[in-house]
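Shown here: the complex without one of its protein chains, the others still in place.
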Amino acid sequence: MTKNLERRLVGEGLGTALLLAAVVGSGIMAERLSGGNAALALLGNTLPTGAILAVLILIFAPLSGAHFNPAVSIAFALRRALPWSEAAAYAAAQIIGGAIGVWAAHLMFELPVWQVSQHLRSGPGQWLGEFIATFGLLLTIIGCATRASAALPYAVGLYITSAYWFTASTSFANPAVTIARSISDTFAGIDPSAAPAFIAAQIVGMSAAVGLAHWLWPSAPAAVFEKTIVGADQAGVTKRSGVRPP
Amino acid sequence: MTKNLERRLVGEGLGTALLLAAVVGSGIMAERLSGGNAALALLGNTLPTGAILAVLILIFAPLSGAHFNPAVSIAFALRRALPWSEAAAYAAAQIIGGAIGVWAAHLMFELPVWQVSQHLRSGPGQWLGEFIATFGLLLTIIGCATRASAALPYAVGLYITSAYWFTASTSFANPAVTIARSISDTFAGIDPSAAPAFIAAQIVGMSAAVGLAHWLWPSAPAAVFEKTIVGADQAGVTKRSGVRPP
Amino acid sequence: MTKNLERRLVGEGLGTALLLAAVVGSGIMAERLSGGNAALALLGNTLPTGAILAVLILIFAPLSGAHFNPAVSIAFALRRALPWSEAAAYAAAQIIGGAIGVWAAHLMFELPVWQVSQHLRSGPGQWLGEFIATFGLLLTIIGCATRASAALPYAVGLYITSAYWFTASTSFANPAVTIARSISDTFAGIDPSAAPAFIAAQIVGMSAAVGLAHWLWPSAPAAVFEKTIVGADQAGVTKRSGVRPP
Partner (left out) sequence: MTKNLERRLVGEGLGTALLLAAVVGSGIMAERLSGGNAALALLGNTLPTGAILAVLILIFAPLSGAHFNPAVSIAFALRRALPWSEAAAYAAAQIIGGAIGVWAAHLMFELPVWQVSQHLRSGPGQWLGEFIATFGLLLTIIGCATRASAALPYAVGLYITSAYWFTASTSFANPAVTIARSISDTFAGIDPSAAPAFIAAQIVGMSAAVGLAHWLWPSAPAAVFEKTIVGADQAGVTKRSGVRPP
């Protein structure tokens, strides 16, 4: 096991748990308070989500890279900035953390812990939405990491704040988030039967962004990428474990 | 063709496409959800637009300058920071990208792809609004580029967030955006017959800002300007292509 | 006339004009769209005001200091960072600019240019509000200028965003803004008969903040203060004109 991996996995799991507690918890609060006005409910779900994302990336980026998203970890593996074995461990930590976060939200709002969403989200418009949402998210991450890494936490928070409103699917853009939201029958939920198509669209959108970024920023040194996103602690580690620049 | 121009044009086109997908997409979402309350609808259109602008400038400024706006590209050409031939190519990429973004929004929300707006926006108040909106936008860009270039992405996002509310026209401030919004019969649309006057007011506002900025900040070195706004990649290029400081 | 003063006065006047266009313009827009819900109207007035303040300070701080507020210019004079004659010229430019901004807003929204507000804002609670609002604003400016000057534009924008809601007077905190808002019979207006008490409370609040700041941060070097707030251009000028550190 690579040095430091245990702490990094706790970082990914804990960060994803807090992210999901915010997504699902603010969805419950917003729906309860908004008196049936869906725009107010989405606003009360959007601002807390964008804000907590920026905070969590500020906290955890220097430790684990603050992916909180299997699509991001896979993108790093594709760019050879993270070993595939670690990307798999990251994804597992993210999925487990996401579920814990959802259950914490249910406990806080005194709802049954175990739920399954019945909120059907489907159709080509929503799948295109997930493709565009994830494509834009990865473009944001890789684009900022290359040249404006200090702005990355804010950029991701602002991106999701925007994408919640401009995509027909309200921008899940994250397989771990999609799985976690399938076990919450609240405002933010998604019926488990609708999840696989969402995740497929996310993976396609991520792949398109990784390919385009490779062409758009050919000279981006992987070392810089690793250092700013996978985290300063991690940079030395991946170098030692033989990861090469793309 | 100047070195690197192809990638820069893709950056301008893609950035403008994502901007318009956000403007039109969030307009559709906000109108659908807001239950007839126009203030909520405009809020749900404003926040995503301001947020995505900051993100897109963070991503693309080091590559293409992140103009996404023919008025901005013309201003750079007037300041001799961009060759006129490249400004023309930029404008074409922005207009094409804008149309693609609108169509992507229509597809996401499962609306007919091809639409023509019937939303009349006209009259001296709105034209003055477009003059002021574009004047302020260019003042923001040139003012920040000169002395606070790291803040530019946030400044532009915040400026548009504000201008959506304080101008009677809700601040198009961009000929490519005006053209793109004329082919969407949704919340953000503008009847094509109203577009020429909007664009004329924008060009006059831009010209006034360029002239005033020349007097306000006479010592601003064009080299700094190029480096921070046209992008680090581009600085060497324009120097080689014989562009002189104003 | 001190070197550069002409451009600095244009900066103060233009910045205050844009600030008032945003305050009054967004107030008109917000009231028109909010369907009678006062919280939505205030929100649609708050966000554009806070956002434009940050932008205008980013643009004009390196030129004129971006005061846009006679209370701020007087505070600088009290701290011997600005000659009293220049503070007076600044105040005149701010008052003239503010009026122009209000008239521009009226023109944009096709209202009569010349108006007098009938919106009575009075009573000890509102006066205490103006005292606290201006006290906090000056504490923000002096506190940030001393140690976190790059954050100042955002700090002032965020401060006003907050103070619009937590003071009973909705935080005018600025004599030029108070005068300008007295000539607009719209959402943001204030009856001229109520203005003198507001301005008096603002001056008292400013004085209290200047006194307290002198005790709280005794070692703050005036040179740093001048450089970051009065503007880099100005620092050399005031030194030559014999302004001494407090």
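Going in written order, the chains are labelled A, B and C, and every chain counts its residues from 1.
What we mean here is this: a residue touches a chain if its C-beta (ideal position, glycine included) is under 8 Å from a C-beta of that chain, and two chains touch if they have at least 3 such contacts.
This structure is a prediction, so every number in the text was calculated from the model and none was measured.
Of the candidate positions C:N4, C:Q115 or C:S162, contact with the hidden chain is made by C:S162.
Checked against the full complex, the candidates C:G143, C:P175, C:G189 or C:G205 give a single residue touching the omitted chain, namely C:G143.
Between the chain not shown and the residues A:I52, A:V72, A:I199 or A:L216, the one that touches is A:I52. Looking at A:A41, A:I190 or A:A213, the residue that reaches the missing chain in the full complex is A:A41. For chain C, the residues touching the absent chain in the complete assembly are 36-43, 46, 50, 123-126, 128-129, 132, 136, 139-140, 143-144, 146-148, 151, 154-155, 158-159, 161-169, 212, 215-217. By the touch criterion stated above, the residues of chain A touching the omitted chain are 7, 10-11, 14, 18, 21-26, 29-30, 32-35, 37, 40-41, 43-45, 47-49, 51-52, 54-55, 58-60, 62-63, 104-105, 107-110, 153-154, 157, 232.
Going forward, only the chains that are shown with their structure count from here on.
One finds 29 Å separating the Cα centroids of chain A and chain B. Taking the mean of the C-alpha atoms as each chain's centre, chain A and chain C sit 40 Å apart. In chain C, there is no position where the chain touches two or more neighbouring chains simultaneously.
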